[in-house]
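With one protein chain removed, the remaining protein chains of the complex are shown where they sit.
Every chain is named by a letter (A and B) in the order it is written, and numbering of its residues begins at 1.
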Amino acid sequence: MSAKKSLMYRLSNVPHQVIGALTLIVIALPYLMPVGIPLKITPYSEQFKAALDAVPEGGNVAFSLDSAMGGTTETGGMIRATIKYFIYDRPDVHIVMWGMHYDCVLVFNTFVADVLEDADYGKEVAWFGYIPGTDAAIAKLSDDLKGILSVDFYGTPVAQLEIMDNINGAPDFDLLLSFDTYGHADSYVGHWYERYKTKIAIGMLSGSIPVATMRFTAGQIVGFCGGVKGAAELEALLKYPGPAYTNYDVMNVANLFAIGLLLFGNITYFLTKKEER
Amino acid sequence: MSFIRRTEIPITIAAIMTLIMLLDLFTGDPTLRAASTMLQSWAIILAGFALGIGAVSLLRLHTTNIKRKRPGWYGSVLIIFFTAAVLVTGLMDLNLANPILRFILDNMYMRLYAAAWAFEGIFLIYGLYRAFKIRNLDSLILSVTAFFCIIRNAAVAEVFFGPAAFAPGTWILDVPNLGGIRALMIASSLGILMLGLRTLLGKERGYIRTGG
Partner (left out) sequence: MVLELGPLVGATLILMLFSWFLYKQTVLYDIAEGVLIGTGAGYSFIMGIKAVRDNAVLPLLRGETVWIIPIILGFVIYLQLSDETIHFSRIPIAIIIGVGTGLSVRRVLLAEIIAQTRASMIDFSALDTVGLINSILILVGTITTIAYFTLSREQTGAFGTVTRIGRLYLMATFGAMFGNAIFGNIAVVAGRVEEILRGFGLM
């Protein structure tokens, strides 16, 4: 029998339709039959929490929602846990929120809006919506925040927001949190940290963990929370379990499937090669 | 007015803008600082205007498709309908509180955007199966490091491989990855510096479209 018709050859060339369907089935199973895999907290998540705890009494925190809606499967949980932490556990802290991606309004409505109903808007928290321009916007906010933010998202002039009385730029913030899926955090490091030494902590996609490790090692950020795993750990640390925590065992099962595919692909490849010889 | 067609004008403007931004950083002169922050405000507003270009171009293209009954013009009807629906309901309330707009955004746009993002996940998984074949030293290192980093993210790996399951992945992230990614960042940053130099010298002309 020629190699082309052999079972090994077929197994090493399974069409994407089959792999795709298998992936969806493997992911669906833990939703229908939860496994309950225990969560392991890593030092990086503890350092992120430590960065939140280090905000002084009455401090100012800038909250930048830079996630696209597609990425909120990873960042949504950490956004919600962090805002709940500040609103419920640290009501003394002032939160100023904006977004560098136009999906920030949808992200706000989905993960933040209901939590802010328990806050004193205008005194504890303010929401400015989407600011276009990325690098230009981030640089402008660092130097001259009120030069571009004249009204909040609801049209209230900045002068009427008590929280903004002593906030004019990066030096007035004790911490900047960027929940990012597009690299806006790099601009914050360049314009906020390198010029004004504002402390920055980042929440981002799993794929950006290598870059965040680089920034953390260089001392440019004080903490980072990477992907669903980091979000689940943060939710557990802050004691506000959410979507990341409930998806955790789905992710573990799916990861095992990914490892299995990697090994399967290589085994069938080598066996096919052996057959051809 | 033929002088306004000269490409030297926008090239000179871009060079001057770049120079102001750089001189503000290096000199800290108050006049330059004021000019720099003012220009940043302008760039923010212009970026806001630029968001609409995509939608307008899209509407033009698909209107032409429908007029000329090009293949697939039914899809163009759908695109124009939903663009118009979002625009009209959005303009009624720019705080996005209109219930029809909220329904479209929450149940259609958000779901489909994330689903399109999920394609990347499916094809990454497919790539893991098809492309990560160990053929030489390079692919061996690629596959082994990917393997250990996936293990590192799966807490359940501790059940199969013990507590030391995460150590190789953590070491890979903290040592070889750090060296490589730092170099990538430095190299790409040098590229951006070159781009800045080209803009200052007027050599960068990619944004000057000749027409169409």
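Brief remarks on what is shown
Operating definition for what follows: contacts are C-beta pairs under 8 Å (C-beta built on N, C-alpha and C of every residue); 3 or more make two chains touch, one makes a residue touch a chain.
Quantities reported herein were computed from a predicted structural model and do not represent experimental measurements.
If you put the hidden chain back, the residue from A:8, A:51 or A:209 that touches it is A:209.
One chain of the complex is left out; on chain A, the residues touching it are 16-17, 20-21, 23-24, 27-28, 31-32, 70-71, 73-74, 102, 105, 129-132, 135-136, 139, 148-151, 153, 155, 186-187, 189-191, 193-195, 205-210, 214, 217-220, 226-229, 247, 250-251, 254-255, 258.
For chain B, the residues touching the absent chain in the complete assembly are 4-5, 7, 9-11, 13-22, 25, 38-60, 72, 75-76, 78-87, 90-91, 94, 96, 103-125, 128, 137-139, 141-150, 152-154, 169, 172-190, 192-193, 195-196, 199, 204, 207-209, 211-212.
To be clear about the criterion, only the chains that are shown with their structure count from here on.
Chain centres here are Cα averages; for chain A and chain B they lie 17 Å apart.
Partner chain B is touched in their complex by these residues of chain A: 13-14, 16, 19-20, 23, 37-40, 68-73, 102-103, 105-106, 109-110, 131-134, 136-137, 139-140, 143-144, 147-148, 153-155, 206, 209-211, 213-214, 217, 227, 229, 248-249, 251-253, 255-259, 261-262, 264-266, 269. For chain B in complex with chain A, the touching residues are 33, 36-37, 40-41, 43-44, 46-48, 50-51, 95-96, 105-106, 109-110, 113-114, 116-118, 122-123, 125-126, 128-130, 132-134, 143, 146-147, 150-151, 153-158, 173-174, 177-178, 181-182, 185.
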